[in-house]
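Only a part of the assembly is drawn; its chains keep their places, and the rest are absent.
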Amino acid sequence: MKKRIDEAAARAAFEQALETYDQDFGKFFLVKLFGMEVDYPDDTCRITFDLKDFMFNPQGGLHGGVTAFVLDISMGHLLRAKAGPGTTVEIKIQYLKAARAGRLTATGRFLRQGRNLSYLQSELVDDKGEMIAFATSTWMAVKEKA
Amino acid sequence: MKKRIDEAAARAAFEQALETYDQDFGKFFLVKLFGMEVDYPDDTCRITFDLKDFMFNPQGGLHGGVTAFVLDISMGHLLRAKAGPGTTVEIKIQYLKAARAGRLTATGRFLRQGRNLSYLQSELVDDKGEMIAFATSTWMAVKEKA
Amino acid sequence: MKKRIDEAAARAAFEQALETYDQDFGKFFLVKLFGMEVDYPDDTCRITFDLKDFMFNPQGGLHGGVTAFVLDISMGHLLRAKAGPGTTVEIKIQYLKAARAGRLTATGRFLRQGRNLSYLQSELVDDKGEMIAFATSTWMAVKEKA
């Protein structure tokens, strides 16, 4: 028998994404599909979103790829806001705990902001403050066309 | 002005996913949304999919989070097929080259299959054979309930 | 012409190591050779040592392998002190800045202490407080023989 997701919630997320996306930072399609909200308290970038089961792996928790996605954008958006656009050179994610429900928050921070290379970290926590995942990454500045 | 994706393609992917998904290995919702096909040639797990622009970052290439997703499942599905289910302890991804069009293939392999911990690698290549990304990861076996 | 190190300093380090080492935590031979001092303020493990040029790479800075060594032991010794012995499953180190002189301090901390798997981080800073390197690692508990 088919193990189902909440299809109405998935459809609502999809329709909402199509209406509100714009392929720019903070609002591109996948950000909107996952219902992620972006802000920049202090020197961080914070992304919050509610878990929905269409983001899950077959074991019933948030898929590690979505975890990677939200950690990646929390660092890439911070870099973009503070230093201009860049590309991810590499990212490492440690998975500390499964996430099955509630609201999650990823917070990206600089380890070191450089002219060419920047080093960042980010943590994903649940609404009880428990750490779900921790990431570090390295970014290369992209020269913008004049 | 809004920078648009191919909305008809995104909608087709979504409807196809809703029809065909089942929250199990190889066919859970996100796998189907991204149009990923899974097979197991030799001792590998191979995932193929066509790039569609709803998977893109604001800079117009495959988002690193989707790259992470496909590399993760190429390793997790191999582990599941050869040794039973596991959870990702950690993953590292290096991004070698942007991917903007065509069909991509991720191929997961064991570095070492252990009883508790297993070590895997995976590479993502484009249809010209150029490497887009390379990942290594560590997995912990999950005891299945009897 | 041969590019020399301070050979007297290397010899002094070696003789001191031979006299004082004991193949146990905090005092095994390599720890003593590199002149590393270990303590445990609060819930951290702190390792301090003076740079000597026998630890250098051909470019005249602290070799990345020695950086890896000190970061590894700052985490492994913390784990040992708080939770018993373990083995490194994996470590990732980001190199932020070259270190050429002075006294360095590595500080290891838990991201999450688990029964089987523990997740740690450590940072290496110079005597001006600038970050030289940042590491995260994963450890597996080792059952001690009764």
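Things to note:
Each chain carries a letter (A, B and C) given by its place in the written order, and its residues are counted from 1.
Here is the rule we use: contacts are C-beta pairs under 8 Å (C-beta built on N, C-alpha and C of every residue); 3 or more make two chains touch, one makes a residue touch a chain.
Everything numeric in this text was worked out from a predicted model, so none of it was measured.
Within the whole complex of this structure, the shared sequence is present as 4 copies, and 3 of these are drawn in position.
By definition in this document, only the chains that are shown with their structure count from here on.
The rotation relating chain A to chain C, fitted on Cα atoms, comes to 180°, given as a multiple of 5.
At the interface between chain B and chain C, over half of the residue numbers involved are used by both copies, so each side presents largely the same positions. Each chain gets a centre from the mean of its Cα atoms; for chain A and chain C, those two points are 32 Å apart. One inter-chain figure worth recording: chain B and chain C are separated by 36 Å, centre to centre, where each centre is the mean of the chain's CA atoms.
Touching two or more other chains at once are residues 92, 138 of chain C. Against chain B, in their complex, chain C makes its touches with residues 89-90, 92, 116-117, 138, 140.
The touching residues of chain A, when paired with chain C in their complex, are 92, 94, 96-97, 111-112, 119, 121, 131, 134, 136, 138.
Residues 2-5, 7, 10-11, 14, 18, 21-25, 28-30, 33, 53-60, 63-66, 68-70, 72-73, 76, 85, 87-95, 98, 142 of chain B are the ones touching chain A in the complex.
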